[in-house]
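Moving on to chain A:
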Amino acid sequence: MELLKHTSLLLWKDFLLELRRRDSLLTMFFFGTLLLFVFHFSFDLPPDRVAEMAPALLWLAFLFTGTLGLTQLFQVERENHTLEALLLSPLDRGALFLAKSCFNLLLMSLVELVVMPLFWILFNLQGWNLLPQLFLVTLLGTIGFCVLGTMMSAITLRARARELLLPLVLFPLMIPVILATIRCMENIMSAGDLGAAGSWLRLLLGFDVIFVTVGILIFDQVIES
Partner candidate 1 sequence: MPAAQPVRKRRGILGALSLVAIGIGLYWGLVIAPPDAYQGEVQRIMYLHLPSILTAYLSYFLVFIGSCMYLWKREKRDDILAHSAAEIGVLFTALTIIEGSIWGRPTWGVWWTWDARLTLTAILLLIYAGYLMLRSLIEDESRAASAAAVLGIVGFLDIPLIHMSVYWWRTLHQPPSILQPNKAPWENIAWPLLIPLLINIVAFLLLLFYLLSLRYRLGEMRDEIRMRRLEQSA
Partner candidate 2 sequence: MGHWSFVALAYGIVWSVIVVYFFFLKRRYRKAQMQLSALPSTRTIEEHEQT
């Protein structure tokens, strides 16, 4: 319970800071939308093909947008040199991990909540009733992304070429999530429900559970001033 208390404390702090400046949220939102535009011009798909490509395009957009959020994740601490203070405090570092992951999750889900309907409008897609299910699956994938991403963001804090290194180490690890999420979304869009993608969903859930646990356990070691 200590863990949860510390987590919510840290999360609330980040939330308040973001509420005031709204840097990350707005940048991520605009970047996500911009990517949709770029995809539209790049791919120039006939209307019947768009539905096939939709999950993949959406997830690509979220991946890159999320990476943007990750590089910003510890920015406040870095700018104000408050990281040492956080680490010296009696706060559980596992809580720091959970708080940062949840914060990024919050940002990304807000962006996804807006970008997905936007995608539907811009690309003239049908099946609006499927959006809640699709969003849920995306959320599960985003959890996996945020959990691994927070870990990778923390360990690359002091690396040179950090903005390049972070996606470089993160993306190969994300492949199960990418595959699982897109397959689930494809199944939902074609069959109306998960159907055959049940095992993909279980893989996704397993991934999330495993790496949340690993993250809490080793985040102690991950972050040093």
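By our rule, contacts are C-beta pairs under 8 Å (C-beta built on N, C-alpha and C of every residue); 3 or more make two chains touch, one makes a residue touch a chain; residues count from 1.
Inclusion criterion for the candidates: all candidates are chains of the complex that A comes from, given by their letters.
Computed from a prediction, not measured in an experiment: that's the story for all the values here.
J.: What candidate from 1 or 2 touches chain A in the complex under consideration?
T.: Looking at every copy, the candidate touching chain A is 1.
J.: Quick one: in the complex, what on chain A touches candidate 1?
T.: Chain A residues touching candidate 1: 148, 151-152, 155-156, 158-161, 165, 168-169, 171-173, 175-176, 179-180, 183, 196, 199-200, 203, 206-207, 210-211, 214, 218, 221-222, 224.
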